[in-house]
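Quick notes on the structure that follows.
Only a single protein chain was left out; the remaining protein chains are all shown in position.
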Amino acid sequence: MEKTAEKVKFTLVLFSGDLDKALAAFILATTAASMGMEVTMFFTFWGLNVIKRNQGGIKSKGVMLRMLNTLNRGGSERLKLSRFNMLGLGTWMMKRLMKQAKYPSIDEFIKMAKDLGVKMVPCSTSCGLLGLPDDAFRSGIMDQAGAAFFLAQAKESKVTLFI
Amino acid sequence: MEKTAEKVKFTLVLFSGDLDKALAAFILATTAASMGMEVTMFFTFWGLNVIKRNQGGIKSKGVMLRMLNTLNRGGSERLKLSRFNMLGLGTWMMKRLMKQAKYPSIDEFIKMAKDLGVKMVPCSTSCGLLGLPDDAFRSGIMDQAGAAFFLAQAKESKVTLFI
Partner (left out) sequence: MEKTAEKVKFTLVLFSGDLDKALAAFILATTAASMGMEVTMFFTFWGLNVIKRNQGGIKSKGVMLRMLNTLNRGGSERLKLSRFNMLGLGTWMMKRLMKQAKYPSIDEFIKMAKDLGVKMVPCSTSCGLLGLPDDAFRSGIMDQAGAAFFLAQAKESKVTLFI
């Protein structure tokens, strides 16, 4: 008996915490997964905001980290457009347009990705730098892993993107 | 008789609508095509601005989409630098520098790309969200296609970039 064909791998880094780039990342990740690819999303720097819990504060040590994590609170509901945010008006409009066009919200995309078996991994290096404990993230997110993990995945992937 | 070697494929997503990133994308795409690669450019989100017609308005349905498409008018002549735009002064200076150094403008790059057989494809998902009909784009642009089309191209490509 032959082994079934190995799945084509698709790996992406989400560095950005912008609503529009997060949307692009999740559209690609969920489409790839539903086409049968094996998908890993690696969240780093501002991209970590996308998978932070929406409720509750983040407990960081030290004044600077507490300041940073208040300013940079994150959570899928707090993401902004990279353009035309216009004090929140543009972002609000874009979310309305998404609803009107029956697009999933980022929250729904995260659930879809999970259901489709997409691995969502926070970058441990960034988490260390930004003082983010594991419980800063929503459920369904995998354990933190570092750049070596990402590169090992990327090496085996047909497509790797940095978003 | 053997089949001639298949061309190496190069696929890129242009997500950004910044003049400088569009320039980078077209330099890579036209260089790759003239090196004999098979090149696909997939335009999404703000990147769609690059291939919009410069003349005439865009007819969208609904107040919000009309507002968005007025603010976010697009067209190769309206692109701005991601840095040092300085109310247009920086962008104007960069265009002067490009002319002075005998670099093609974005307009000329689009024509070159077309002549070299680069496939330029607008992302149907973004077009749906942003209310962009096919006639929002200049001539020589291919029909809209979705994320699945992009991923199918990327899977066959040696190099795929997200810009």
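In order of appearance the chains are A and B, and numbering begins at 1 in each one.
Operating definition for what follows: a residue touches a chain if its C-beta (ideal position, glycine included) is under 8 Å from a C-beta of that chain, and two chains touch if they have at least 3 such contacts.
The structure displayed is predicted, hence computed values, not measured ones.
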On chain B, what residues meet the omitted chain? 8, 10, 20-21, 24, 27-28, 31-32, 35, 37, 82-84, 93, 96-98, 100-101, 103, 158-163
Footprint of the hidden chain on chain A, which residues? 13, 15, 17, 44-46, 62, 64-65, 67-68, 71-72, 125, 128-131, 146-148, 150-152, 154-155, 157, 160-162
